[in-house]
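All protein chains but one are shown in place.
After this line comes chain A, so read on.
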């Protein structure tokens, strides 16, 4: 590694300044504001603001809507993570087998990731639209009456698929890289040792892939919880009957639409706490526990 020494004390800070400024203006400052807001309450007209301590948090704890949102988020995050990781692993293993003609296949699978999440959401909204979409038509053909506007489970399925789909190519790339780093001779040795393809996958490939899997697990949970806002906003807007109102969407809805800034801020503080916890887990365990 090459090390550069700066004679001038100011130059490094000057070079860092734009990045630091952006971090401060768009991240640290709003975060501090959110923490401050979460201890305040505004009246209906936004004129009087008073300090209320932990009242906003207590209110959340007693709100059935918030608890429902927590539950929806958990179910949603698990489903998205399992679906997108499962599918990407399947695709990655398929690719790994025919790796010689890989370039085209890999490129094709990367493009959904490049599509902005909102576009992805709208795309899925169109595909699944009860009146004009192709999927309801197909589903009706096999006797299923699709309607994500009135059916809670259909709505959840829609947002799960739309969110998982966007994440597949990202997971896929990591899984392919992970699989590629497993020497072929290990699988060959296992084949000679009498392990069939399925056995080899579970005894050799999967354990050796565990660092990648764990990393993706955390990334996908974080994604499902925080990065799916645009997908929800473009498809179900949290409905019907709160069925897809995940935490991050509720923050937005309560804050900007409901104008309940105190509660919204308290919710974002909780979310921040969850992100920090997940990141900490990531850093603590990704190298220690999972490495072989």
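In this text, a residue touches a chain if its C-beta (ideal position, glycine included) is under 8 Å from a C-beta of that chain, and two chains touch if they have at least 3 such contacts; residues count from 1.
One rule holds in what follows: contacts and distances are computed from a predicted model.
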| item | value |
| --- | --- |
| Chain excluded from display, named as in UniProt, from "Pyruvate dehydrogenase E1 component alpha subunit", "sn-glycerol-3-phosphate ABC transporter ATP-binding protein UgpC", "Electron transfer flavoprotein small subunit" or "Histidine kinase" | "sn-glycerol-3-phosphate ABC transporter ATP-binding protein UgpC" |
| Touch criterion as defined above, residue of A:54, A:186, A:241 or A:257 at the omitted chain | A:186 |
| Positions on chain A where the hidden chain makes contact | 100, 183, 185-186, 188-196, 199, 203-204, 207-208, 292 |
